[in-house]
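A single protein chain has been omitted from the complex, and every remaining protein chain is retained in its original position.
Residue numbering begins at 1 within each chain, and the chains themselves are lettered A and B in the order written.
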Amino acid sequence: MAAKTPEQITDDLLRPLSGISGRYGLGAALLAGVTVAACCAFFYQVYAGLGVSGLRWPVFWGFYITNFVFWIGLSHAGTLISAILRLANARWRRPVTRCAEVITVFALSIGATFPIIHLGRPWLAFWLFPYPSERGIWPNIRSPLLWDFFAINTYLISSVTFLLLPIIPDMALVRDRTTGLKQKIYGLLALGWTGTPKQWHRLETAMHIMAIAVIPVAVSVHSIVSWDFAMAPVPMWHSTIFAPYFVAGAIFSGIAALILAMALLRKFLHLEEYLLPIHFENLGKLLLMMSLLWFYFVFSERLTTWYGNEAGEMPVFWATQHGSYAPLFWAMVFCNFLIPVPILAVKKLRTITGTAVASFTVVVGMWLERFLIIVPSLSHKYLTYSWGTYRPTWVEITITAGTFCGMALLYMIFSKVVPIISIWELKAGQHHARHGARIVQPAEPKEVEAD
Amino acid sequence: MTHRWGMVIDLDRCTGCEACVVACHAENNIATVGEQEASRSRAKHWIRVERYYEGEFPDVKVKFQPVLCQQCDAAPCEPVCPTFASYHTAEGLNGQIYNRCIGTRYCANACPYNVRFFNFYNPAWDKPLDLQLNPDVSVRSVGVMEKCTFCVQRIKAAEIQAAAEKRPVKDGEIQPACVESCPTSAMVFGDLNDPESEASRLANSRRSTKLLAELGTRPKVTYLQRGSWHGGENS
Partner (left out) sequence: MPVPPAIYGLFADPESAERGMNALNRAGISPKRIVVMSAEPFDEYSFSQMDQATPMPWIAAIGGAVGGILGFLLARLTQEAYPFPLITGGMPLLAAWPTGIVTYELTMLGAVVTTIIALLLSTQLPNWKPKLYDPEVSNGKILIGVLEPSDSMRAELENRLRGAGAVKVKVMGVRP
């Protein structure tokens, strides 16, 4: 980018925080409307019973668990991009890290509501928490849902911290630029940060530790989510490939969501000089790699299933290849592989628009993938008499739409309250680039002082 | 010695009359869900008679197989329940504690026999049918899983009676509703720990098979049939 002074950078990146446009207000109102509708649908479901959903015997998990796995998967954006790029010291990461970390926190929060939404008695969800209850009973550690509980909470705490730590200096920046009530609020959020070397060292050390810690947590979270399925003797669920398959799929959908978010931010917040084509190029290459990896996993799993020809698994296999789920299956292959790979592989097409289009199809395709993992297997279990179907009702569709709109709304609100690009990190990166690696000078007099 | 309850169902005697299904509904306070809900596969038949047709008309053969909770010794539905609502009792039954159930429905997904059912709505009985409810069996509310319990209320009643009379439970004294109602005596219930019980003897017969045994669930319901079918799934 053309060398901008630190003041220019600060001005540009703080500009979104001042005021909202009519277009923003309208967009936020629409998104909020759908989100509220989704909340109403949920309360209706609690009131009337899960019968208002499309769930039935034998397909007891449908849209809600699809959304659960999808949103938890999407939340792998922040971790991998932010943590891995920080550890690898990739210079192009700096404008991207906060966008990614925000996606993680919000997607994870949304995903974490689904274990409650899908419960038959959601008001008792707190029984998953290990506490000494008056009934004398604790939760069942053998259950993968309990592992989910610990993993998701650990990941949530880790990723919220990972987001909030680098925000502190930027909160101090905004505090110094505002007055009145705004200054008080940002002053509170800045925790009294002054920027002494001790504070910087501690902050950077903490961020380094967090970056190292959050990667294994992220890997474990989606492995554990996958084991919700793999631990049950259901045809095409009980497979060892699930944990790596899900983690790869999560990273895949996460990178796609990040590219989409960045493309939208760039357009609506006029960040053309900060979110550069090179960022989309690099993320696009990562997305291409993940698409190929996704294809490799799907191919391995399908080949093994087909070759094994097991009586229990083949009906599920054929249902997705030729049968009632075939349209969705092939749409998924299209969205996850056949469309993104050409776009991302050809340099001319790997533009901002190109990667954004590819990312959109990947997000759709990955949602379909979660659905196709869950429902065809449950529809075709071992006893053919008990095969069934699944159709979502308006309740499930509304809640699903509500999550997408809620995510967008949360992101919009966040970008108005906190600078979406980490200002101090960007400036630090600039001066590293300008001055190169500097040999540490001891604190000794090295010039003759003109007294 | 503790009991280990098991059941033997003779498929060569089963006529598919479904008296067992009706008796189970009556005994265990299972509500009928209504025509619309039944068409949406929400009916809760703790025991169901699966029907398989072989051949073309007019040489059609129909096979009937009553499928109920197999009370597996290595039940896949038990470890997955986060609240211990599904657990293994000391007498080998798969217990379902309605009060602990928060309705994650993981157990239903894990069960390869699909014998677990969910209360999608609060069950209701039009008056005066509510007067026929069995007082020994709790009525499950919305959001709770339920399944065949081997009529644990009858088992407990017989054990309490026997303890009061200071004698062991006699073989054949406990008859779950389905066993009691079967007109061809195709179903036998008994203590598998007692080698003299009819259930134990029949379970050792040459015709005995277990449903989906290859999955390693170790079910305690034994099916007697000459020759296997189901495409070799339960041979």
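Note that in this section contacts are C-beta pairs under 8 Å (C-beta built on N, C-alpha and C of every residue); 3 or more make two chains touch, one makes a residue touch a chain.
The model shown is predicted, which means the values in this text are computed figures rather than measured ones.
The missing chain, though absent from the display, is touched by one residue of B:9, B:24 or B:75; that residue is B:75.
When the missing chain is restored to the complex, the residue among A:169, A:284, A:315 or A:419 that touches it is A:169. Only one of A:191, A:311 or A:346 touches the absent chain when the whole complex is considered: A:191. The chain not shown here touches chain A at positions 5-7, 10, 130, 132, 136-143, 146-147, 150-151, 153-154, 157-158, 161, 165, 168-169, 172-173, 175-177, 187-188, 191-206, 209-210, 213-214, 216-217, 220, 224, 424, 427-428, 431, 437-447, 449-451.
Residues of chain B that touch the chain left out of the display are 73-81, 84, 86-88, 90, 218.
Assume only the chains that are shown with their structure count from here on.
By the touch criterion given at the top, residues 48-51, 55-58, 60-61, 115, 118-122, 124-125, 127-128, 135, 137, 139-140, 142-146, 149, 228, 231-234, 311-312, 378, 381-386, 388-389 of chain A touch chain B in their complex. Those residues of chain B whose C-beta lies close enough to touch chain A in the complex are 37, 40-43, 48, 50-52, 67, 76, 79-84, 100-106, 108-110, 112-114, 117-122, 142-145, 211-212, 215-217, 231-233.
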